[in-house]
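Note that one protein chain is taken out, while the other chains of the complex remain in position.
Going by the order they are written in, the chains are A and B; count residues from 1 in each one.
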Amino acid sequence: MSTVTDHAHHEDDHHHHAPSGIKRWLFTTNHKDIGTLYLWFAFIMFLTGGAMAMVIRAELFQPGLQIVDPHFFNQMTTVHGLIMVFGAVMPAFTGLANWLVPMMIGAPDMALPRMNNWSFWILPFAFTILLASLFMEGGGPAFGWTFYAPLSTTYSGDTTALFVFSVHIMGISSIMGAINVIVTIFNMRAPGMTWMKMPLFVWTWLITAFLLIAVMPVLAGVVTMVLTDKFFGTSFFDAAGGGDPVMFQHIFWFFGHPEVYIMILPAFGIISAIVPTFSRKKLFGYASMVYATTSIALLSFIVWAHHMFTTGMPVAAELFFMLATMLISVPTGVKVFNWVATMWRGSLTFEVPMLFALAFIVLFTIGGLSGLMLAIVPVDFQYHDTYFVVAHFHYVLVTGAIFSIMAAVYYWLPKWTGKMFDITLAKWHFWCSLISVNVLFFPMHFIGLAGMPRRIPDYALQFADFNKWISIGGFAFGLSQLLFLWLLIKACRKEGEPVSDQVWEGAEGLEWEIPSPAPYHTFETPPVIK
Amino acid sequence: MQNNSKSELNKDNGKMVIKLVAIVIGMFGFGFALVPLYDVFCDLTGINGKTSNTAAVYESVEVDESRTITVEFITRTNTGMPWEFRAQTRRVDVHPGQMSQVDFLVKNPAGRDIVGQAVPSVSPGTAAIYLNKTECFCFNHQPLAAGEEALMPMKFYVDPQLPKDIKFFTVQYTLYDVTSSAEVAMNQG
Partner (left out) sequence: MKKTMSGAVAFLTGILAFPAIAESTSQLDQYQLNLTKGVTDISAEVYDLHMLMFIICVVIAVAVFGVMFYSMVFHRKSKGAKPANFHESVKVEIAWTVVPFIILIFMAIPAAQTLIAMEDSSSPDVSVLVTGSQWKWHYKYMDSDVEFFSVLATQPEQIANKFEKGINYLLEVDRPLVIPTGKKVRFLVTSDDVIHSWWVPDFAVKKDANPGFINEAWTKVNEPGIYRGQCAELCGKDHGFMPVVVIAKEPAEYEAWIAEQQDIQRRAKEEEQKLLAMNMEMGELMEVGERVYLATCAACHMPNGEGLPGAFPALKGSDMALNDMQAHIDIVVNGKAGTSMQAFGKQLSLKELAAVITYERNAWGNNTGETVQAKDVNALVTGQ
């Protein structure tokens, strides 16, 4: 196993020492550098999308139109959604995969380092194009991140072409990232790292990567149809030409629902790494976790129409999609039960990553349960397109996906920098975020049930009080993230106490056996797996 | 598993990338294949109330005199379409299997020649696949010169297989002005 010394590796070494400054980052093929780039990019996008959320919440602070006009408001909700999904959550997970997958499976780097560089560096272009469209005549996309036809085709502005182009680039980036992850996991595992020994983060990412290559091309297809419908006279979604606008929704959600799991499966992997560490106990039901993840991924392909119960479907179809959707709660439940069982009779401590992981379990479960309620067709007719839905998907995406990413950053940051982060600041960040995020999203359940539709810039008076609270929660949550920014800057400047190789008492896995900070090159000689 | 030699590993990686890219291309194609698949799906289940856009052939089926189905017609003109458009008969009672004809009156009051296209939709959607039209103005573009009037026929029968619980269904025709796209097609053809 010691024959892994070769030409390419010397070249990499050389690159490491020679270019510095901007060139190091532009031309890097090192998985750790690229992981860092992805994570910072995701964080910048998180703040950008967050700033748009602040505009939305400021407008909704009280009834009446105060700050923005409705057309711009729609652009804000649309671009906020696109940025958070494609710019924040997905790149953050790809960044974590870049940093961690090779370290966890004992590989020296990702399998396709040059493609790795490309898949990152096309992202900033995609988002520059998207954001630039906001400043052009007619404004940016204003049809919701779901871009339902014909609002996004016949009735949209000319900048739709830029939207389509940028979504294409985002899609290509994700696909390249996913291919890289799959090839790395299949071909680069250290000897003895069998499938059922892989950490769950690797497992969940492998399944996510397969979902990505299965559905991102479908997204590319549907945006292409939007483009040709709008500019080249086709009629995929135009009834006058024999098309069907409802078909758009079927194709979109065929991508869209697996996409939802793309944004949550890696989170399951993260939580499955953190909870055992701070419980000082092995993960309960490893095998059932793997099977549950796989069945969630498979089921995600047959539930798409639960996003469109009100479009008018035969009863049989409605019943099928309702039952399939409810079925997903079984494997998801298994995961939550396994985490709780892992904690049961453990030896618990509550370091910052654990705090975020615990908040994840509780709040994600709340989001999951409201999702179960949304699956019930007759009541979905009442919930559909109200703030109840907004509350639901923000619970699973913000306190789910985003909290898991924060947990992951706090968990592995000392390994990356070699220094413990500022714990006091981190605890402030946690508690401020936890309280404000609930002030922000919990009352949305109430106004949703009381009948406030989503995506409206102004609302009837009975929703006024809760909206005020929601906006205050929103501002507080936004400001809390500045604490995180400050903490990350301090961490990158290598402030703090040096940490041991294991960092956390109870942490297990290959990444905790290498030195802290993780050297630029790791596992050039494959490790021996016990 | 990590391979022994780097070149072998690169070869394996290359093979795998090719396979994965093939999946990606396949799925991109699948996205487009969903369009005809959706139509097939609609034909089978009547999802969304789409009716067939080709003429059915009347097979002399047995007329089921024991059931009477009320078929209601709604006519609409979409934005930008100045035609007058109405069904001569708003409602007809038919027995399943029995041929019927309904005439639709159109008039183009505008000062220009217009090509119209009627788009049918049936509610409840499940009835759509049992509505067999042997002749319909909605199968083709309908040109009308400025000021011209026409009577457009639609012949149909209801399939006796129609589920027993459906006693009443609605057929809506929306008339669109497709002059510009029809001209483009003419010039190209």
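Definition applied: contacts are C-beta pairs under 8 Å (C-beta built on N, C-alpha and C of every residue); 3 or more make two chains touch, one makes a residue touch a chain.
All values derive from a computational prediction rather than experimental measurement.
S.K.: So which of A:44, A:115 or A:376 would be touching the chain we can't see?
M.R.: Looking across A:44, A:115 or A:376, the contact with the absent chain belongs to A:376.
S.K.: One chain isn't shown here. Among A:98, A:117, A:166 or A:365, which residue touches it?
M.R.: With A:98, A:117, A:166 or A:365 as choices, the missing chain is touched by A:365.
S.K.: Looking at the whole complex, which of A:47, A:161, A:302 or A:450 touches the chain that is not displayed?
M.R.: Within the whole complex, the residue contacting the unshown chain is A:450.
S.K.: Quick one: say which of A:26, A:51, A:132 or A:340 touches the chain that got left out.
M.R.: Looking across A:26, A:51, A:132 or A:340, the contact with the absent chain belongs to A:340.
S.K.: Looking at A:150, A:217 or A:269, which residue reaches the missing chain?
M.R.: Selected residue, touching the omitted chain: A:150.
S.K.: Spell out the interface residues on chain A facing the chain that's missing from view.
M.R.: Spelled out for chain A, the touching residues are 63-66, 70-71, 74, 136-139, 142-144, 148, 150-151, 154-155, 157-159, 239-240, 244-246, 279-288, 310-312, 315, 318-319, 322-323, 326-327, 329-330, 333-334, 336-338, 340-350, 358, 361-362, 365-366, 369-370, 372-373, 376-379, 381-382, 384-386, 446, 449-451, 453-462, 464-466.
S.K.: At which residues does chain B meet the chain that is not included here?
M.R.: Considering the whole complex, chain B reaches the absent chain at 48-50, 72, 74, 76-82, 108-111, 119, 121-124, 146-147, 165-168, 170, 172, 174, 176-177.
Definition applied: only the chains that are shown with their structure count from here on.
S.K.: Just give me the whole-number Å value for how far the CA centre of chain A lies from that of chain B.
M.R.: It comes to 39 Å between the two C-alpha centres.
S.K.: Could you list, by residue number, the parts of chain A that touch chain B in their complex?
M.R.: Answer in residue numbers: 1, 3-4, 6, 8, 106-107, 111-112, 175, 179, 182-183, 186-191, 193, 213-222, 225, 233, 236, 239-242, 244, 246-247, 250-251, 254-255, 311-314, 316-317, 526.
S.K.: Show which residues of chain B lie in contact with chain A when the two form their complex.
M.R.: The touching residues are 1-6, 9, 12-13, 16-17, 20-21, 23-32, 34-35, 38, 42, 45-50, 53, 78, 117, 119, 123-126, 174, 176, 178, 181, 184.
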